[in-house]
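Note that this complex is displayed minus one protein chain, with the remaining chains in position.
Letters A, B and C mark the chains as written, and numbering starts fresh at 1 in each.
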Amino acid sequence: MEKSGADIGEKYAGLSGFAPSLDLANEAHSLLRGKENKEIGGVSEQIEKYRHAKVVTITIKDEQGAKIMGKPVGRYITIEAPDIRFDKTLEAEISAILAERLRQLLPPLSNEAILLIGLGNDHATPDSLGPSVVDYTIATRHIKTYSPEIMENDLAPICVLAPGVLGITGIETAEIIKGVVAHVKPKCIIAVDSLAAASINRVSTSIQIADTGINPGSGVGNKRVPINEKTMGIPVFAIGVPTVVHTSVIIYEALSALAEFWEQSGQAVPQIEEKAVDFINGKMLSSFNGSMVVTPKEIDQLIQNIARIIAAGIAQAVHPRVNKNNYHLYIQ
Amino acid sequence: MEKSGADIGEKYAGLSGFAPSLDLANEAHSLLRGKENKEIGGVSEQIEKYRHAKVVTITIKDEQGAKIMGKPVGRYITIEAPDIRFDKTLEAEISAILAERLRQLLPPLSNEAILLIGLGNDHATPDSLGPSVVDYTIATRHIKTYSPEIMENDLAPICVLAPGVLGITGIETAEIIKGVVAHVKPKCIIAVDSLAAASINRVSTSIQIADTGINPGSGVGNKRVPINEKTMGIPVFAIGVPTVVHTSVIIYEALSALAEFWEQSGQAVPQIEEKAVDFINGKMLSSFNGSMVVTPKEIDQLIQNIARIIAAGIAQAVHPRVNKNNYHLYIQ
Amino acid sequence: MEKSGADIGEKYAGLSGFAPSLDLANEAHSLLRGKENKEIGGVSEQIEKYRHAKVVTITIKDEQGAKIMGKPVGRYITIEAPDIRFDKTLEAEISAILAERLRQLLPPLSNEAILLIGLGNDHATPDSLGPSVVDYTIATRHIKTYSPEIMENDLAPICVLAPGVLGITGIETAEIIKGVVAHVKPKCIIAVDSLAAASINRVSTSIQIADTGINPGSGVGNKRVPINEKTMGIPVFAIGVPTVVHTSVIIYEALSALAEFWEQSGQAVPQIEEKAVDFINGKMLSSFNGSMVVTPKEIDQLIQNIARIIAAGIAQAVHPRVNKNNYHLYIQ
Partner (left out) sequence: MEKSGADIGEKYAGLSGFAPSLDLANEAHSLLRGKENKEIGGVSEQIEKYRHAKVVTITIKDEQGAKIMGKPVGRYITIEAPDIRFDKTLEAEISAILAERLRQLLPPLSNEAILLIGLGNDHATPDSLGPSVVDYTIATRHIKTYSPEIMENDLAPICVLAPGVLGITGIETAEIIKGVVAHVKPKCIIAVDSLAAASINRVSTSIQIADTGINPGSGVGNKRVPINEKTMGIPVFAIGVPTVVHTSVIIYEALSALAEFWEQSGQAVPQIEEKAVDFINGKMLSSFNGSMVVTPKEIDQLIQNIARIIAAGIAQAVHPRVNKNNYHLYIQ
């Protein structure tokens, strides 16, 4: 019997129970395929290469795939662009790729509004991706309503909301959104959120688009109540970027790498038992009650860069007039 | 027949049609009483003095008073404290006065939640009073729900929301709030907003508390949809501070002062006709389509000081444990 | 005998002593020329029109001109672009005009550093233009020093400083800059500052470039210590934008417009004496000690837009590789 993506600790004997659930379908799939690169039933993968990016589309085709992946049936498109971490001039290229992919998922352009939700906490940098994308985005729905002649066929009606997080507002996020959906009656939601990565290398360099909405997972801040077609009554497209890593994942990566080193060098690989892992976590994270989530020290700049790319991608995907050459005039 | 507060231009012959509607009941009342200090039917005034503040309570007692004042029946308590503009050390004194007055209006302390709404635009300093008070306030409703033992009888359950403004979100503010009220079912709302003053001297030095909620008026940003017991189904207490002045009010003040000077110096007072006023406004504000609202250049500091005072006052009013001596530990 | 720009109150009899000194050479010149549009000795004016801008170059040619204008000999180029207040898409056009004009003044491109100084107070929105331009600008001097191969002939070495203001730091701004100049030895300084306008209509829509540096004037915050070739030992180019208006100027404008109305309508124009003006100011601004400076309530957005335009203009002017089509990738 195969393991689900939420329980993938067996990569290395003795480390079971150690893996967090994975936010990126791409990472879950890769871990399940393992070193042998075996096929996973009910799941397909497609890879395309661009100049500065690789696009991996994971399609979970049926319930078998959903079960093993620990994620709903649907498409999960990940744009991997490691160079954006240091090269701001790739903004146009990567945002155009995001726009193209997003447009393929979105319903056809029309006069019905799109609701952009920026999940997360404006006052906690690694969790501020959603609110930042909202800040960069120019809402147009009210202009379309009050002065339609200004927009004609150039701009689509979009409205935005950054509902905050339970820990700051004392209000459940999904409930705020439901109230707005009931009033605005948008044709769909685009929800942007910060994710947790299973590898340090991915932080702030992968963008995942999913047509399945936001579903319970680890996320940044344990705030990921379901925001999907089932709870909202309209299609929900999720855009997520890993901005944090659990310290326990770093420890897991280190121990896995140690085992790999021993294996490669022909040494007898000693057993690393679950008890050992518990001991290590307990000792290192005592003053954090055993759980600590970290982010790169450059996180402010990383969030700013990638939030601009996402806002630029969304603007190009939803507005007829906006493209790769002029998008910078249509974001804040 | 008496004039309403929304039509008070006749203070000086020739300036009719020139007065904006007034956000502060205190200013409207004073203008209506005029130089002769005449009684206004259906409206009473009570004044108390403190070391660094004067508290003026205007009570609109009946429909006659409501009509002439251009405001609903209810209590309007204004704390005037000109010294807070320059003296940060008055924070404890003024916030305690605010707490005392607010507690008299609020329903008795209980385990039902209070919803604090910060109206306005976080990214427009003179309109950011509401969001700033929300930022200074620590939400406790979720703690009360998930770990009631932490709070016991020390802290009341409060939740907060800064819904943004239509021009930024593309969504009507009142509709966002209605959705939250339907879910949270608070016992009452405290809504904080920026106001427009009729006198430059009042900007950022007067705090008005009203038990009538937020009602259409000029406000900052023309965003003042009604948020009151009628629209929300629960009592709404409004806290407002003037942070802006219409340039046309400054012009009006200048022309009134000129007339007063002429009168005092025994000169024949020339007629200043409505046509003249229109000409002046048109000429001065041409590139603003005849309407411009201004704020003091120190507005960032002014907002910060008064937002802290209001957050401190609310914390002292709603939480049993918080008082004049420890409030600074219970605001952000 | 002609009047200097710092004493231009005689436009309307009775209002003398009422005019503040004027930060914009363009405004001073226009006021001196008066209704009769007379020539001013030692001063020349040249006007060019663009699609969305008018460029007015005032050249003060000699000491006679300097005396009457109240400003040093030099060139003062003002880009007037009223539409930028509401149309963000003009950013490329206006920044390119600024770049072209600035390049004409700057010394030839070389490997010597340029020092960009952002004057003003980051925490006071109307005074934050300078620090904002610094924030949008990417410093390159250290890259040129430590990894010259990255930049080659594409980017010039630029370094930036936002020294703060005396009221916040307790240190005289010019002294901080002098220390940096002594160390960095740049070939020139570009200093960006907020100005005070003599007309509400100009706020945030005019950009003045001067090859004379920053000289004592009203400015925002009375902080304008001289930062010029004489005090710094290298050429200083100043870029200034009016972001505030003195309330007394608004009063002056209103009284002038009233007089104009009377004149046009054939009425006898009553004398408005200096005593009257003093009375008006005293009455209206009593709680501000007779002096209050205001800014439009949209100042956050206005500063953001124009700071981007200026940073974009500077990047295009100083870096060989940066132009109208790619500048948005070379600002933060």
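Everything that follows uses one rule, which is that a contact is a pair of C-beta atoms (placed from the backbone, for glycine too) under 8 Å apart; a residue touches a chain by one contact, two chains touch by 3 or more.
Just so it is clear, the model here is predicted, and its values are computed rather than measured.
Asker: Which displayed chains does the hidden chain touch?
Answerer: Looking at the complete complex, the unshown chain comes into contact with A, B, C.
Asker: Touching the hidden chain in the complete assembly: which of A:Asp23, A:Glu93 or A:Asp127 does that?
Answerer: That would be A:Asp127, which touches the missing chain.
Asker: Touch as defined at the start, partner being the missing chain; which of C:Glu45, C:Asp83 or C:Glu172 qualifies?
Answerer: C:Glu172
Asker: Decide which residue listed in A:Thr57, A:Thr145, A:Asn201 or A:Thr231 touches the omitted chain of the complex.
Answerer: Spelled out, the listed residue whose C-beta touches the missing chain is A:Asn201.
Asker: Of C:Cys159, C:Ile227, C:Val277 or C:Met292, which one is in contact with the hidden chain?
Answerer: Checking the options C:Cys159, C:Ile227, C:Val277 or C:Met292, the one contacting the hidden chain is C:Cys159.
Asker: For chain C, which residues lie in contact with the unshown chain of the complex?
Answerer: 113, 123, 135, 139-143, 157-162, 164, 166-172, 175-176, 178-180, 182-184
Asker: If the hidden chain were put back, which residues of chain B would touch it?
Answerer: Missing-chain contacts on chain B: residues 88-89, 91-92, 304, 325-326, 328-330, 332.
Asker: Please give every residue of chain A in contact with the chain that is not shown.
Answerer: Touch with the absent chain occurs at residues 82, 85, 123-127, 199-201, 205, 220-221, 244-245, 247, 250-251, 253-255, 257-258, 260-262, 265, 267, 270, 272, 275-276, 279-280, 283-288, 292-301.
The rule is short, and it goes like this: only the chains that are shown with their structure count from here on.
Asker: Can the chain contact pattern be summarised as a line, a ring, a star, a complete graph, or none of these (other)?
Answerer: complete
Asker: Through what angle, between 0 and 180°, must chain A be rotated so its C-alpha atoms fit those of chain C, rounded to a multiple of 5?
Answerer: 180
Asker: When chain B meets its copy chain C, do both sides use mostly the same residue numbers (more than half shared) or mostly different ones?
Answerer: same
Asker: Using the average of all C-alpha atoms in each chain as its centre, how far is it in Å between chain A and chain B?
Answerer: Centre separation, chain A to chain B: 42 Å.
Asker: In angstrom, rounded to a whole number, how far apart do the mean CA points of chain A and chain C lie?
Answerer: So the centroids are 45 Å from each other.
Asker: Could you tell me the distance, in whole angstrom, between the mean C-alpha positions of chain B and chain C?
Answerer: 35
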